[in-house]
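Heads up, one of the protein chains got dropped from this complex, but the rest are sitting where they should.
Order as written gives the chain letters A, B, C, D and E; numbering starts at 1 within each chain.
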Amino acid sequence: MALVNYIDEAQAEPRVKAVFDDIKQTRQVETINNFWLALANDPAALERTWSSLKAIMSPDGELDPLTKELIYVAVSITNGCDYCTVSHLAAARKAGLTVGQRNELLAIVGMANETNRLVQGYQVDIDPALHSYAAGL
Amino acid sequence: MALVNYIDEAQAEPRVKAVFDDIKQTRQVETINNFWLALANDPAALERTWSSLKAIMSPDGELDPLTKELIYVAVSITNGCDYCTVSHLAAARKAGLTVGQRNELLAIVGMANETNRLVQGYQVDIDPALHSYAAGL
Amino acid sequence: MALVNYIDEAQAEPRVKAVFDDIKQTRQVETINNFWLALANDPAALERTWSSLKAIMSPDGELDPLTKELIYVAVSITNGCDYCTVSHLAAARKAGLTVGQRNELLAIVGMANETNRLVQGYQVDIDPALHSYAAGL
Amino acid sequence: MALVNYIDEAQAEPRVKAVFDDIKQTRQVETINNFWLALANDPAALERTWSSLKAIMSPDGELDPLTKELIYVAVSITNGCDYCTVSHLAAARKAGLTVGQRNELLAIVGMANETNRLVQGYQVDIDPALHSYAAGL
Amino acid sequence: MALVNYIDEAQAEPRVKAVFDDIKQTRQVETINNFWLALANDPAALERTWSSLKAIMSPDGELDPLTKELIYVAVSITNGCDYCTVSHLAAARKAGLTVGQRNELLAIVGMANETNRLVQGYQVDIDPALHSYAAGL
Partner (left out) sequence: MALVNYIDEAQAEPRVKAVFDDIKQTRQVETINNFWLALANDPAALERTWSSLKAIMSPDGELDPLTKELIYVAVSITNGCDYCTVSHLAAARKAGLTVGQRNELLAIVGMANETNRLVQGYQVDIDPALHSYAAGL
């Protein structure tokens, strides 16, 4: 249960209202999610966070919107954030996620968490050739 | 520095050798990464892990190979696994990763980690509509 | 929902009662939080944990009580512990936390989580000068 | 070892150069840390991240600069980010950190990590009174 | 609240039914836990995961079943997974867990989380002798 009041759109101060309007316009939605309603208790944080998120998740990037949401979900699951997992799975669905893709996403996230820990347990050394190749991008 | 010896391919027991051969064949590579050379100290774990990874990361899925690697990297960064971050960025490059995509990936991972924690700090409640939509897939 | 019964103060065994009394006296409160009521199922753990917490969070240290609670909240958010986030935000409020400080705390926690992961993604090397300076304290 | 080249200040493109100059001016330093030199491979991310960090860590806030750095270190330790732990301990020292404060910080971070997990193990329920008090700020 | 329907055993497709039957037979239980009912939405993942779990948690290993469940709980607590903590504590109880052992388990998990972070905060170097000894197994 939230530790702050959700800011009422109708009574939001102008700078908050401006962000809310931009969220609705950018996402073509009619309601604002609880995350933004909560964050609006700190208008400067709301502006900063929305501005960064809008730029990072922009459909104009080199990664398509669905891929971006899959990455967001992968992080959210790994951090155990229920809100973020649910809300970004919803966003992924809106961007076209299929059931099969959702299942693959979850399987990869599970597998990665497993091998991450096997690597740590055996204390595996980075292969110089892999490092060079990754760094040579 | 690894806590086990890397298993020498030339002297590997048959069931380990079979996995190594399948890795080389499947990935069209000539050398086996340290992760598998370390895991080969537990042949049953090697077989299980490779078998699962091969299925999950298969190019026959609904997500393309590059997207799968991006998800793997997102988890690995969030878990702070250097080996996994480097090796799956290398795999992503092999699957076609561009510099721009790499930068977008890292920016999304950073952003998701930030908002995951803002959600936790404000204890934001899941929007029923988002849950329904995500669950309605 | 807790996996143990909360120990009834009135019926607690003497060593548990002694800790409960010390908590009330030290914090000038009349009720014991669920955390201690649960931990009292293991009296030795209760004694050890309270004894350490009392010393570490003592107002006699070089950091003031509010700062100590802010640090506690920062860890709790990052670990995704709802109970701990809520209870230490309550403790911080008791120690004088303002709304503005709460907002700054959450913004810093979010930002730190973001840059922690950017560092991991780019595999940034520690600057020798920074290490020397931090180690020279 | 970093996966990108550190951008040479002397040859940085104008928008990168502008951020570097602002970092030096704001912090009154003569060199740029590796984090920013790495992030400069993505000029837009560099601008966004520095802009947010500058605002969040500003000395004009309600929390003093040392407290802000202590919060940053607490998160960084909990996430296991060596670079971030070292660099923000260095920043904390610059902001006046004493040895005694450093020791208290580390003790609180350790304690919080311990009790976070005890809470999870016993599945302790949030005390309604604590929630109300924290939410009543 | 789950994001998928729990698969009805009576109407499960044959490959799912086969796994469910094997779970019941192997564990000598009459009902299937929600985890498997959820995972059955992805039959291939259900087969893979059950097959691996069955092998890893087999009573034929060198570690006894109770010890295996304790390790599972330790990880689950550290990851903040409520479902996993509860379900594997239940499994541990079935394998003979006593109240005293449960308390010791939780105390160790708490302690390990604390010292893990103290190590990170002080950036302690691995003792060469400890590494050699651990690697010499």
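Keep in mind that, in the parts below, a residue touches a chain if its C-beta (ideal position, glycine included) is under 8 Å from a C-beta of that chain, and two chains touch if they have at least 3 such contacts.
Keep in mind it's a predicted model, so treat the numbers as computed, not measured.
Undergrad: Could you tell me which of the visible chains the hidden chain touches?
TA: Visible chains that the missing one touches: A, B, C, D, E.
Undergrad: Tell me which residue among A:Ile71, A:Val86 or A:Ala134 touches the hidden chain in the full complex.
TA: Checking the options A:Ile71, A:Val86 or A:Ala134, the one contacting the hidden chain is A:Val86.
Undergrad: May I ask which residue of B:Thr26, B:Asn41 or B:Thr98 touches the chain that does not appear here?
TA: Checking each option in B:Thr26, B:Asn41 or B:Thr98, the one touching the absent chain turns out to be B:Asn41.
Undergrad: Across the whole complex, list the residues on chain E that are touched by the chain not included here.
TA: Contact residues on chain E toward the absent chain are 1-4, 31, 33-35, 38-39, 41, 45, 49, 52-53, 56-57, 61-63, 67-68, 70-72, 74-76, 78-79, 81-84, 86-90, 93-94, 97-102, 104-105, 107-109, 111-127, 129-131, 133-134, 136-137.
Undergrad: In the full complex, which bits of chain D touch the chain not displayed? Write them out.
TA: Considering the whole complex, chain D reaches the absent chain at 80, 86, 89, 99, 103, 106-107, 110.
Undergrad: For chain C, which residues touch the unseen chain?
TA: Considering the whole complex, chain C reaches the absent chain at 1-4, 44, 48, 51-52, 55-56, 131, 134-135, 137.
Going forward, only the chains that are shown with their structure count from here on.
Undergrad: For the two copies chain D and chain B, is the contact made of the same residues on each side, with over half of the numbers shared, or of different residues?
TA: On the two sides of the chain D and chain B interface, the residue numbers are mostly different, under half being shared.
Undergrad: Pick the pair with more C-beta contacts: D-E or C-D?
TA: C-D
Undergrad: Could you find the chain whose CA centre sits the greatest distance from that of chain D?
TA: Between chain D and every other chain, the largest centroid distance is to E.
Undergrad: Between D-E, A-D or A-E, which shows the same interface as B-C, counting it as a repeat when over half of the contact pairs match?
TA: D-E
Undergrad: Which chain A residues reach two or more other chains?
TA: Those would be 1-4, 41, 45, 48-49, 52, 56, 79-81, 86, 89, 99, 107, 131, 134, 137.
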